[in-house]
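One structure, pasted below without further comment.
The complex appears here without one of its protein chains, the remainder shown in place.
Entry: subunit A
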């Protein structure tokens, strides 16, 4: 799947970069510098390892000063992430990482702020903070490790588990309906939404760099395998196990400016399946390339101001065992960030009221109706 790992423009031409105000490093860095002295304690084969490696490999390329990078996480297996990176970091409490990161990112324009969270952490207990961070568009990158299970608490179903899932807490099958994290984020006014896979390091890295380059909240859903409690949840996408031959049919690659095509290649080497507009529902649907005009094939536009098409594309994700899922950057649009605007208000107020803080304080507390007793 070469199409997956290419095509992301970096940084988006003409747009403000997410790391624009973060001091850069003039010395070349290595992944080793970003590796802390703490022993990594995930289960063998856990997808989190691959993501950690990809991030440790990618951060040096960002070229930022290491001390200006902050990773904040909630609680969960994935949320141990910050301990393994030699940057500033906080392993906080369950679900609250986006709010803590909001404080950090708003307080300091010179920091590159990252959130690491799980599907339970972000979408269950922390759902409120997630949607409000997206709506505010605080300049940070959220890595949502979606293993469709509660790993740390040993295997209960999560808000992304498929209907009917049998777990310790749902012996007769879950009757909960899952969230589609991408649809949720798009509905929450997100300015950057992407989906990638733990095992595709190249794609993961390209999405991470696009996310870091985006100014505003970037949400990256990472399909992450939990071999202990939900092994094989992404086998269809990864073309593994019983789905050995199904990968091409499962992944719908999204590349900005290119037609959305997938499935087994036709005689021209192009995907035999395409995404076209569905004039009945107003959404999009999958069609056989052979059945439609080439001009009818949807060209992916991640920069479209209106999120409707991106949302429609996100609905092509199968809720069950993921026999089909769009992968890539769904949406990347510029929108003023909360933190930039909040800081601008403070800066304007300061310019309008110059002077020594102590003098200003004396004037403030001495304001209003006063009287003097001698």
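A few remarks follow.
The rule is simple: a contact is a pair of C-beta atoms (placed from the backbone, for glycine too) under 8 Å apart; a residue touches a chain by one contact, two chains touch by 3 or more; residues count from 1.
FYI, contacts and distances are computed from a predicted model.
The listed options are "ABC transporter permease", "Xanthine dehydrogenase family protein subunit M", "2-oxoacid:acceptor oxidoreductase subunit alpha" or "NitT/TauT family transport system ATP-binding protein", and the UniProt record of the chain not shown names that protein "2-oxoacid:acceptor oxidoreductase subunit alpha". Here one chain is not drawn; of A:67, A:306 or A:320, the residue touching it is A:67. The chain that is not drawn here is touched, among residues A:54, A:77 or A:101, by A:101. Although one chain is not shown, part of subunit A still touches it, namely residues 23, 36, 38, 65-70, 72, 75, 82-83, 86-93, 96, 98-108, 110-111, 128-129, 132, 342-343, 345-346, 348-350, 352-353, 357-358, 360-362, 364-374.
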